[in-house]
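Yeah, one chain of the complex is gone here, protein chain that is, but the others are all in their spots.
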Amino acid sequence: MTEQVEVAVVGAGPGGLRAALAAAEAGAQVTLIDSNQSPGGQHFKQAAAEFRVRHPSRHQGEGQALRQEAMGAGVRFLPETVVWGAFEGNVLALHGSQAPAALQAQVIILATGAYDRPVAFPGWTLPGVMTAGGAQVLLKHQRILPGRRILLAGTGPLQVVLAAELVRAGADVVAVLEGARLFRESAPHVGALWGQWQRLGEGLSSRLTLFRRGVPFRPGWGIVAAHGADQVESVTIARLDSHWRPIPGSEKTLACDTLCVGYGFIPSSTLSRLLGAEQEWRPDLGGEVPVRDRHMQTSVPGVYAVGDGAGVGGGPLAQVEGEIAGIAAAARTGHGADGAEKAIRRLDPMLARERRFQRMYAALFTPGPGLYEWSRDDTILCRCEEVTQADVRRAVALGADSANEVKAITRCGMGDCQGRMCGQLVAHCIARETGRPVAEVGLFPPRPPIFPVPIVALGRQTVNGPAGGVAELARR
Amino acid sequence: MSNSRRIGAEVAIVGGGIVGCAAAYYLAHRGMKVALLEKSVIGGEASGRNGGGVRAQCRDRRERLLAMASIKVWVGLEVELGFDVEYLQGGNIRMATNDERMTTLRREAEEEREDGLAVEMWDRGELRRRAPYLGDVFLGAKYCPTDGTANPLLATRAFGWAAKRAGATILTRTEAVNIGVQAGQVTSVTARDKDGEIVVEAPQVIHAGGPWTPQLSRTLGIQVPIEPARSVLAVTQRMAPLFKEFVSSHDLAVYGRQARQGHVHIGGVGTPGQTFDQSMPAASIAHLARGAAEMVPALRGANFLRTWAGTLEMTPDKVPIIGPVDGIQGYLLASGFSGHGFCLGPIAGKLLCELIVDGEPSLPLHEFRLARFGEPAAPAQAREGTGSPRLRGMEHY
Partner (left out) sequence: MMRVGTPLEVERGQAVSIIVDGVPLPAYMGETIAGALLAAGRRAWRRTSHGQPRGVFCGIGLCFDCLVTVNGTPNVRACLTPVAAGMVVETGSKP
């Protein structure tokens, strides 16, 4: 059955929650969809519902408050629901025990977030090598340490905060490696920190914790290789040049059982691509993102995109964008159109402030091109299908000139993750081999379902076709 | 045009699907100077999007002999092309859900045996024994042990690479827009790529353009009765090895095979009507899911990972058009494979090569002539062709 709704919001992180709240407050009928049990996304990740936490973090408290506000404003929440496809006429195909088969929405707001950038280097597939985000979820949601002797390597302040949290939780943090050589490059951006008091406070207090516990913080260092038989036992690190290439002769090897890799995020833009939204290649924002106007609307009328899923920029930016899109979406469905422009204007200063921060972040913490040269020919690029860099190069030598062609020949991108882990790795490899810009090489085209969906569920559902008729085929 | 690049060739081939690439390979191997023009990428259309079945059973009688000959080529393809195209002679099962279907299959079996194709009729008990993974809804089947499967993404590309190694010129992202004729003789093919115009001057043209054949053949004044149709496919996550046969049910309107890595492919005809649309309708996904669950009950515990659509080229009698056209010298049609091109591609390529190099194909092609449709192919002045209809949806897999 296809249900008609006014506003459908995909993703209940800070951007989605704020968008849903704003649209509902303006009077629109809003359905908020998320694949998790509770709203919050990664940014506002709560402890497991069955746990009782005496002192939730400030973030977790903020997340709970926002979620309560949204529910209080009458937003309908569909938890444990996956949006697996998008069809003509703003129809979203859903899979979830509490969800209808599909929603036909007048307006769609995509707040699908981002995920940790997979970085390939020898040994990155060893158990014990995980993303910083993965380690953070284990700690925040499960109150479990990812390991005992932990090395963090990445870029940006998030991993410093994570390192401090791990230290406070009792882990032995070996070191924190920062890819950027900070001090020279930071000076012009100091102004962007104005107003970011919470972030500054968090960052400084984390640095202090690390300092007190004697955890080395090394700017301008990166990963050469992870070693171990069946899991990580040690990691070789090296100084990086300004392009992020390891400098030969500077290598050191550190013993550890866990390596948390945090080199930024890749926007989850699959759904916007499936809906036909025009994309642009923005390495400063994490990769491929939908082109948007100042109301956060994509090139597809009635489809908006906000937050990290439309360009990595953090939780507060996602909230501002979400609010703008929520107001615009409501106006589009005939609610609160009169005050909409003024309400959006009122958000301009906050938007400007967060965009300044986003630009600073991008300037300081966008990895250099050398990051994609940490892999060697025998390094796996596609984890699911175990396709190596040598396999990709061979495909290019046979004439493959696009991600899709490499996929056909090597099976890269055909695995369960549907190309999310290897997409950019393969694109950069092809770009290097062919001498073409990454933007031209492109990513794997999205195909529904964008997450694996049970056949029995797909067979049960009836999604109305574009002509409006019931799309269920009678057995002949 | 002032900027035209010109290429001389003995044979120009329009279309880089399995038929065109096989022809390019065999011709280049026999020493001919070949230039192939493909508007997107080699194997990028139906040849790379199909269900991967390679069968001789359940064919129109005219096609049967062609298919049997093609299978002989498939068997030796890995060695010939120097590339593993994952060909497996695992058998083909055509199941029946009712008595009428069984009767049809039995009649077909008689004909097939007459033509030298060994097939077995299975009753319900035999079906349970030989293919226990198939659903209870089937009461019998016809089985052909010499049929099989292969990997569509690799096969055409392998032909293309081999053709290149043998000296063929392969131009991708190059769309043929006009076929030039003078005094009833083909002279050239004009094409466009991102840099402008290319003219291939050749006295022979093989037109293996799939569903895009008619619009280009119109520049010769020829009407070719081919209509596009959408076919749809879905693939599961990896599964433990379950079956090696290609299975299909006309009644459920689905077919399937398990590929080498364990993924199960399920296919069907998506839209019987005429369309070039390659987006995946929600209704088709539901249809494939239901068909899969009934055909192979173990799939009820599986997930679909990916779906895609392709465009078939249908003739009125669902039999291909292969061969010369009255009134035009040097023009060979090889199109309208109606969903059977993957299996027939290798033999079609071989026969086209023989036609050109030896003057005669080793198997008769008379039954496949365009003229059987009773439409006169009147040569006319060369007319400017049109580009292909814009495809919705992106490259597929």
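Every chain is named by a letter (A and B) in the order it is written, and numbering of its residues begins at 1.
Following the convention adopted for this analysis, contacts are C-beta pairs under 8 Å (C-beta built on N, C-alpha and C of every residue); 3 or more make two chains touch, one makes a residue touch a chain.
None of these values were measured; they are calculated from a predicted model.
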Which of B:Ala176, B:Met239 or B:Ala259 contacts the chain that the document leaves out: B:Met239
By the document's definition of touch, the residue of A:Gly128, A:Gly154 or A:Gly203 touching the omitted chain is A:Gly128
For subunit B, which positions touch the chain that isn't shown here? 237-241, 261-262, 301, 303
Residues of subunit A in contact with the chain not shown: 35, 42, 47-55, 115-116, 118, 125-131, 133-139, 142-148, 169-170, 230-231, 257, 383-384, 386, 415-417, 420-421, 452
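Here is the rule we go by: only the chains that are shown with their structure count from here on.
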Taking the mean of the CA coordinates per chain, how far is subunit A from subunit B in Å? 41
Flag every residue of subunit B that touches subunit A in the complex, lowest number first. 41-43, 48, 153-154, 157, 160-161, 164, 172, 236-238, 251-253, 261, 279-283, 285-290, 292-293, 299-308, 394-397
Can you check the complex and tell me which residues of subunit A touch subunit B? 85, 87-88, 91, 93, 102, 385, 398-399, 402, 404-405, 407-409, 411, 414, 416, 418, 445, 447-449, 452-459, 461-463, 465, 471-473, 475-476
